[in-house]
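Of the protein chains in this complex, one is absent; all others appear in place.
Up next is chain A:
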Amino acid sequence: MNIHTNPKKLRGFERYVKVDNVSRRSILKGLGLAGGFVLAAPVMSRPALAAYQTGADKMPHGTVVDPRVFVAIAPDGIVTIVAHRAEMGTGVRTSLPMIVAEEMEADWSRVRVQQAHGDEVKFGNQDTDGSRSTRHYLMPMRQIGASARTMLEAAAAKRWGVPATEVKAVNHEVVHGASGRRIGFGDLAADAAKESVPSVEGLRLKDPKDFRYLGKGQISMVDLRDITVGTARYGADVRLPGLKYAVIARPPVTGGKVVSFDGAEAMKVSGVEKVMEVKGWPWPSKFQPLGGVAVIARNTGAAIKGRDALKIVWDDGANGKYDSVAYRAELEEAARKPGLVVRKEGDVEAALKGADKVIVGEYYLPHLAHVAMEPPVAVADVRGDKAEIWAPVQSAGGTREDVAKTLGIPQENVTVNVTLLGGGFGRKSKCDFAIEAALLSKELGAPVKVQWTREDDVRNGFLHTVSVERIEAGLDKSGKVTAWRHRSVAPSIASTFAANTVHQAPFELGMGLVDMPFEIANVQCENPEAAAHARIGWFRSVSNIPRAFAVQSMVAELAHATKRDPKDMLLELIGSPRIVKLDSVKDLWNYGEPYDSYPIDTARLRKVVELVADKGGWGRSVAKGHGLGIAAHRSFVSYIATIVEVAVDDKGKLTVPRVDTAIDCGTYVNPERIQSQIEGAAIMGLSLAKHGAITFKDGKVQQGNFDDFPLLRIDESPAVTNVYIVPPGPDTPPSGVGEPGVPPFAPALINAIFAATGKRIRALPIGKQLEA
C-alpha cells in the first residue's frame, strides 16, 4: 500500500510538479498589452502586504503582480483590465477586474475587460478550479490596482510640480486638493507609463470603508447583455473561414480502442467529407484523447448523421466487465473491513467496544456526470509548427502546454483563446477536446471544430467518483459520542494519471474525511482500496459531496438515536470554539492553503449553523408531511450551513418549499454572485440527490442524455432559496464560493425527508425510494 504524498503530482502532468524557475527578469521581457498606453517600468519586488497568506504562489506559475500586464489606459480614458481566469458562470471575469478598478479608482463604466489567452508565465496561474480565483487573487488584484493608481498619481504630481502626497486619484481622475486641479486618467496615461512601478511593500491600499464596488453587489456581469441578446461567444460559437465540423465516435469502454471501422455508409451522408481515425492514448490516459473515429463534414448535423452510419469494431480492453451493481457490492465489502489508516486519535477500536450504543451508517453515492449545458467543444487551426485554439477551457495554460506537447511544438507556438464557458463544473479543466481538435486540424490542414454530443459528454467524460462511506459512531450512556470511525472507499482521481492506483490522494482525503472537525476523543479515518474502471475526474465540490452526505446524515442519525434536536447534536459534535489540530494526518490537504491563515476554525462553523438556524427559522412548526433538515460543512476553506424544508405527499412526491443557506467565505468581492452561486448549488444539490446516477454495465455507461440522466427542472426547484453571507472580520482571508454550496445540500435534504417521513435514505439518488 502506497499512499501518494504529493498532491500536485496527482494533477497528472509535469506542469504541476515543475518548479517555476523563470527569473523575474525574463518574465518581464517582451511585455506589452494590446491597445493603448501601457504602464511600463522596472521590476518590482513581491512580498505580500496582506495580513494573511494564500497558496497562490505555490500554484504552477504563481501570481504576477504587475499593472503593465493587467492594465492599459487609452488616451480617451478607457481602462482595459485583463481577466486571466475563465468565466464559467461564477462571475470571475467581472469580479477580478472589478478589484483592480476599485483600487485604481477607475470608473467602472469606463472599464473594458479583455480576456487573457493562455500564458501562465505572463499572467500567473490560470487554472480556474478549486474555488480559488477570489481567494488567490483578491490581494494581487488590489496590489495591481494600487500600483496603477500610484503611477497615475505620481505622473499628475510631476506635471503640476507638487508632492505626490498632495494628489489623489478619485473616480477616473487625479485631483490636487489644494488647487482644485484635476486631470483624467486618459490624459495621464502616457506619463504614467514612464513612472516606475512602486514596490508592493510601499503601496497604499484603499481603506475598505471607501470601497465603491467591492462587497457591494451592485455591478452586473460584464457579459450580461451579450448573454441576453445571443452574442456572448462560447466555444461552440467560434466560426472561422473554411471551418470543418467534426464529431468523434469514442471507445464505449474506458481504455478501449478501435480494431477496425467501415466508413462507407457515413461517406454517403449528404455533407460528410471524410472519415478518419483519431489517435488515442493508453489507459490511464490523463487528459489525452480517448481516440476513435472522426467524421468530418460541412456542418455538425451532417457529421452526427454520418457518425450514426459508422460501423466500428472495438476492443473493450481491461474495463469491459465494469458493472455498477457488482462494484457497489465490492465497495461495501471493502468498507466493512479495515483499510489504510489516514487519521488516528485515541483508540477507536476500544472505544467502540466499550460504547453503550454503536450507530452504523453506510452511505452510497454513485458516479455523476458534469453535463454542463455546453458540451465539450473546441476549434483548432494548426498550420505547420503553429497552433491556434479557441475553446471553453478552465485551464488555458494547461491546455497550451498539453496541446504543445501533443503536437511536439514549442508552447510559444500555441495560442489558446479562451471563450466563455457554457458551464464547467470541473469537466473543462481537462483539455482532451482541445487536443482532439488540434490533432484533426493538423491532419486535415484546415481549421476544425470538434463538437461533443450530449451522449459523448455523458458516456466519455471524466466522472465524479462512486463511493461507499461507512461511519460507526459509539455513544456513552449519557448520549455523548466517544468514538468515530469513518471508512471511505472510492476510486481516486489519481487513477486517471497513474495505473494501479487504489488509494485516494491527500487532496481527496482532505475533502471531508480526515478534516472532520468534530470534538470526539477517539477518531479513526480509513481508506480501503478501490480500483478504477472509468475515467475519474474533478466534479464541482469533489469528494466533499459523499463525505458531507455521510457525516451530516450520521449527525441526524445520532440525534434521532439519542432523541435530541439535530441542530443541537450538530453543535455538540462541532464542540467548543477552537482551531482543530490534525497532527495524526500525514500530508493534510487544506485546499492548498497554509493552515495558519486558513485553519479549521470551529467557531466559524458554529456561527454559520447558528446563523442559518436563526434566519432559517430552525424549529419552526411546519405543516403535516413537511420536515426540516440541517447540515453544515467546511470545504474550499469556507464554512456553510443549510436548512432544507421538504414536503412529501402520500404518494411519495417530494417538493422543496424553502432553502436557507448561510456562508462564511471570509472577505468577499461580489455578494450578488455569491448569492447566485448558492442558489445554483441548491439546484445542483437537489438534482444529484433526486436524480443523479451514472451506472455501468459491460463496461459501458448506461445513460446518454437528459432522459436517462435527468437534471432538476424548474418545476421541481425550491420555491425559494435564501442566502445569508457572514460579514467578514477586518483581516479574514477570502475563501471559496463556487463549490462549498453543494456538499451540505443533499444531507440537509435527506435529514428533512427523515423529519417529514421517518424514512432514512442512505443511498443516492432518491429516485423512487420515497414511493415505496
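To be clear about the criterion, contacts are C-beta pairs under 8 Å (C-beta built on N, C-alpha and C of every residue); 3 or more make two chains touch, one makes a residue touch a chain; residues count from 1.
Basically, contacts and distances are computed from a predicted model.
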item	value
UniProt protein name of the chain not shown, from "Rhamnose ABC transporter membrane protein", "Putative ABC transport system permease protein", "(2Fe-2S)-binding protein" or "Carbon starvation protein"	"(2Fe-2S)-binding protein"
Residue among A:P284, A:G422 or A:G627 touching the omitted chain	A:G422
Contact partner of the left-out chain, one of A:P75, A:G215, A:G271 or A:G320	A:G271
Residue in contact with the excluded chain [from A:R204, A:R225 or A:K697]	A:R225
Touch list for chain A against the chain that is not drawn	87-91, 220-221, 223-225, 227-234, 236-237, 239, 245, 269-271, 298-302, 304-305, 371-375, 420-425, 451, 453-454, 672, 676-677, 679-684, 687, 705-707, 711-715, 717-718, 720-721
